[in-house]
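Only one protein chain is missing; all other protein chains are in place.
When the chains are written out, they are named A and B in that same order, and each has its own residue count from 1.
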Amino acid sequence: MKVAVASGKGGTGKTIVSTSLFLSVNDAAYIDMDVEEPNGAIFISPEIEREERFSLPVPSFNENICTFCNACAEACVYSAISVIPQAKKVLFFEELCHSCGVCKYVCPEPGAIVEVPKEIGTIRVGNNGNFVEGTLDIGIPSAVPLISGIKRYIPDNDVVILDSPPGTSCPVVETLKDSDYVILVTEPTPFGINDLSLALDIVRELEKPHGIIVNKHNEKVSLAREFARSKDVEILLEIPFSRKVAEGYSKGIPLVDIEPEYRSNFKDLIERIRVTIS
Amino acid sequence: MKRAKELVIISGKGGTGKTTLSGSLVRLLGKNEKVICDSDVDAADMFLLFEPETEREEDFRGKSIAVINYDKCVDCGICQKVCRFDAVALEDGKYQINPYSCDGCTYCMLACPAKAISMEQQVVGKWFISNTDSGSMVHARLKPGAENSGNLVTMVKHQSHLLAEENGISLILIDGPPGIGCPVTSAISGANLAVIVTEPTFSGIHDLERVLGVTGHFQVSSAIVINKYDMNEKNSRDIERFAKEKDIPLLGKIPLSTCVMDAITRNKTPVDSCPDIKSIMEDILGKIKKLMDIQ
Partner (left out) sequence: MKVFVAAAGKDLDSMVADRFARCPVIMGIESETGEILEAIDNPYKDGTGGVGVKVANHIIQNGYKAAIGPQTGPNATSALEEGGIELFTFQGTIRDALEAFNKRK
């Protein structure tokens, strides 16, 4: 069972929840798909066993074979190529390239374009394969290929926790696409609820079963409960605001080590989710 | 008239008080002193603070995606074979293109032997020009799951410049998106100053380094504000030392304050109701103006 933990935005306790789930449940795996800011490892302190660079194919041009016909530049919808017949040169703007392969396909001269790997990030595997994380290199335009690359490393544990990137853009869709259930983490502030409602839109659009965990819950503020009622979503758990937890977080100590009684809450929650999706 | 200067507020992550700072700066700057630009198009929330009245609303067209004409399709599966974005799947006996996965590269269209595929441009969001009691604001909303947020950011920035030009305004205050991805690079490229809001968490310095990598890459000068500095004073000192080493100006430190949390819960900026915070923000604004050479 793959349970994705997502939030409208970063900083709402997504990592607190996903690492706590992993640390509370038997036979669980933790996959950090938040490749722009992976930080589950800080709480889990995994023993890394394998580290691999991940790459995508990009074109390389052989100017001795190329006839400077411009077909590749014309076909590249991302404008990653400039063909300069005057200088007998092809300029390639790697940061614009999406590795789609079209240039090679349209090139009439065999050998003028060959594809070479370009590294875009690192995938690390640890704890006997139960911990996987990806880190995107700086300046790489899209996280999606790396996220889809990580999927190949997902083990077949009973429970797999997918720590999703924040937001509602493509990388999030790429993560949620293959999940069986989505936990949305929010804070009971107007910003939090606004972000939650955007995240909810996408989860509904993808038709995934889902529920909400409220972090920094405050008995005096009923925003999250009202929202959940109006949208007919279940609140799975409320984690009250606590300075102790916030300070622990700032030092990289997981919630379930600071407040061990949460372990049973998270265990229950997984069992409830199991019932919901079966 | 000279192109307006751009001040962009970013953070390596969401939830570090970025909007608290930008919201406060919006309040402190005069109504005609700046154009407000919310470039957090994936999850815009500045509008919550300023109750904008929408004046203009436009569709934003993003990438084109592939569409199969089944009258022509001969079910050969070549489209699926060539697609590198896993966007084509055989479902219910038909090759189907998943609009979320399609990157619009045109490979399938070029390769389809039956010429059954065409590219159709998608409306992926909307952008708005609105009036608020703190000035004009350009903001946008991307459809959930839509890509090209970087281009939408470029669009709201462009519209902000047009608006600034029209009204003789010389500053654009940009609330940037979180993270370090493509929308952020669009938000900071061409900016005169990027203020990075950071928090003294375990990953504070690490996140900060990543953001600085991006601003450095685009040669945008940076400055730092530490939010909730007293949440972990040791980490805050580390950040300060780090900033000094890297020669990056520290503009101010904002304490963890229940007043700020209350203000946000009521859709107010902290300068409206927290006098201590207000004076810190004023000080920060003063330093920003000096760095940007504006009056």
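We take it that a contact is a pair of C-beta atoms (placed from the backbone, for glycine too) under 8 Å apart; a residue touches a chain by one contact, two chains touch by 3 or more.
Just so you know, these numbers come straight off a predicted model, no measurement behind them.
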{"item": "Sole contact to the chain not displayed, among A:Ile65, A:Ala87 or A:Val114", "value": "A:Ala87"}
{"item": "Per the touch definition above, residue among B:Lys18, B:Lys34, B:Lys63 or B:Lys228 touching the missing chain", "value": "B:Lys63"}
{"item": "Option from A:Asn70, A:Asn218 or A:Asn265 whose C-beta touches the chain left out", "value": "A:Asn70"}
{"item": "Those residues of chain A which, in the complete complex, touch the missing chain", "value": "70, 73, 78-87, 89, 91, 93, 96"}
{"item": "Residues belonging to chain B that touch the chain removed from view", "value": "3, 61-63, 148, 150-151, 158"}
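Keep this in mind: only the chains that are shown with their structure count from here on.
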{"item": "Between chain B and chain A, distance of the C-alpha-averaged centres to the nearest whole Å", "value": "18"}
{"item": "Chain A-touching residues of chain B, taken from the complex the two chains share", "value": "12-16, 19, 42-43, 45, 48, 64, 82, 84-86, 100-101, 103-107, 110-111, 142, 144-147, 149-150, 178-183, 185, 199-203, 207, 210, 213-214, 217, 231-232, 235, 261, 264-265, 267"}
{"item": "Residue numbers on chain A that touch chain B, as the complex places them", "value": "8-12, 36-37, 39, 42, 75, 77-78, 98-102, 105-106, 136, 138-139, 141-144, 148, 165-174, 177, 187-191, 194-195, 198-199, 201-202, 205-206, 221, 223, 246-247, 249-252"}
